[in-house]
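All protein chains of the complex are present and in place, except for one that has been dropped.
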Amino acid sequence: MDLSTYPHAIAMSAKEFVDWSTNVMDDIVKATGVKRALDKVSDPLMNWGVRNSMYPLHFGIACCALEMAACSGPRYDNERLGLVFRSSPRQCDVLLVNGWVTKKLRPSLRRLYEEMPEPKWVIAMGECAISGGPWYDSYNVVQGVDTFIPVDVYIPGCPPRPEALIDGFLRLHQKIKKSKIGTFMDD
Amino acid sequence: MAEMWINMGPQHPMTHGLWNMRIKVDGETITDAEPVIGYLHRGWEKMTEDRRYPQIIPMSDRLCYGSSFTWSHVYCMAVEDLMGIEVPEKAKYIRAMSDELQRIGNHLMWLAAIGPDLGNLTIFLYALREREMFLDLFQSLCGARMTYNYCRIGGVRNDAPPNWDRDLVRTLDYFEKRMNEYEELVDRNKVFRMRMEDLAPLSGKDAVNLGITGPTLRGSGVKYDIRQNDPYEIYDELDWHMCTADEGDTYARYRVRMDEMRMSVQIVRDILKKMPKTGPIRVKPPRNAPVGTGMARMEDPRGESLMYVIGDGTDKPYRLSVRSPLFVILSASPVLLRGNKIADLPSILGMIDVCMGETDR
Partner (left out) sequence: MEENVTYTVEQVKSKISEAFPAAVKFESKAKPRRLFMTADKGSLFNLCKFMKDQLGFDHCSLVSGVDRCDRMQVVYHISSFSNNITAEIVVDIPRDNPEIDAITPLWEGANWHERETYDMFGIIFKGHPKLERLLLPADYTFFPMRKDCDTGRH
């Protein structure tokens, strides 16, 4: 613990005091090994919670949206994975882009992505979202949604079967398992 | 009370497609509306000028993905009209049968979509379960669940596999029993009926002038169905009648679609009886089209779809023009919405059965 980094405790403003006390707690917790012990509990727990309750946005563009709807049907049932479709982007984790994105739609889609709170992921479903698909020579179709939004999982197909969509979500689960969402205080 | 414009869209769970329904509201009442479309415009007609005729068939499937066989069918009919090709008898029967099965599939998707809008989540699950049965039939017929690439210029791609008609008859029998259940679930539900009856009435004369076709037109009492009035393929040899309703309100439009599903089952059974057991299913078309024009119109599940193709002697079309039924019905939607409350919007727009792929092209 390097005490020279801390200003004199009496002359601090409220905000500075909060920052200072957080830093002191952080250092104590790390140095005594309490953080490692808490991380061993909170990280797997939060990771399990986040990946088993992903809320996609209720956003259907084109043909792949019908396969997304069929995936919510009784035969393929994606609700058993914890997927509940929400209408407002403020309540969502996952943006499922299913269909071709046109230049008129691009600003709206970028805004939807920015309205989603962290942590968030993007799945590009179908050939049109991955790279423009059959509309490779169109004057109005953006050739791939990853030109303006970072994509985590790509699901190929035209349209991909509902089983492929479930496989895509399971791959996203694998990706989330490897990331550290639930660490107790940032490193 | 101040009036203001509200944007519903482009991302909205209720509009079933990507478009912006701008409504001008005075409190709870809608005084004006203006649909803004174009979020799905990919320049379909321009792209077809750069592809050969058979390459356009998978593109035409993706015009309206809810009823994709009917769009590739009308495209193939237009090109056959241009090239002067006569399709063999058995292929006509297979095409008509696939049309009707597609119509049932489309109306089931419509039913699954409007259920949650009006608060009835059960019908979403039931309709999708039934639709899976019909998609299974299509999958064993042509290999794909949704965008089939099955129709060809000059016929269809392949004949049905063995025992397919046995599966078809089983599916139809099961489906007819289930239809009774759904009608009870929806029709005998008082809240559903209150939300739909006497809502947005449209007279027959207005509907015809606005260019509306399909179940929305027949729900206003106009007896016009292209399968009967301007028959194509073998519809004039089959035993069926068109479904109409007289009231012109939202409930009438709903009723027409439900009756059409039953009528499609009857048509398919009739086709199975009358279809020739053997025969060619495909005629080879020429590579280059002659100079001239071709036009075909048919009864899409949503209305009248029309394709107009101009050939110029090469193997690519000079111009391919598409008439989408929903394009016109959406332009008439402000007429239906004026004077109603915001809470009535799901009922009215739901009965129109929106699919933006064909509207924006």
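In order of appearance the chains are A and B, and numbering begins at 1 in each one.
Note that in this section a residue touches a chain if its C-beta (ideal position, glycine included) is under 8 Å from a C-beta of that chain, and two chains touch if they have at least 3 such contacts.
None of these values were measured; they are calculated from a predicted model.
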Neighbouring shown chains of the undisplayed chain, as defined at the top: A, B
Touch as defined at the start, partner being the missing chain; which of B:14, B:37 or B:337 qualifies? B:37
Which of B:18, B:186 or B:222 sits in contact with the chain that's absent? B:222
Which is it among B:3, B:28, B:50 or B:198 that touches the chain not included here? B:50
Would you indicate which residue among B:23, B:186 or B:306 is in contact with the undisplayed chain? B:306
Extract the touching residues of chain B with respect to the undisplayed chain. 37-38, 41, 43, 45-47, 50, 81, 208-213, 222, 224, 229-230, 293, 295, 297, 304, 306, 308, 310, 318-319, 321, 323, 327-328, 330-332, 360-361
Over the whole complex, note the residues of chain A touching the chain we left out. 103-104, 132, 136-140, 143
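Rule of thumb we're sticking to: only the chains that are shown with their structure count from here on.
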Using CA atom averages as chain centres, what separation in Å is found between chain A and chain B? 36
Tell me, which parts of chain B touch chain A in their complex? 10-13, 16-18, 38-43, 46-47, 50, 58-59, 62, 65-66, 109, 112-113, 124-125, 128-129, 131-132, 135, 145-147, 356-357
Given the complex, residues on chain A that touch chain B span 57-63, 66-67, 69-70, 72-75, 85, 87, 89, 99-100, 102, 104-105, 108, 112, 134-135, 137-141, 158-159, 161
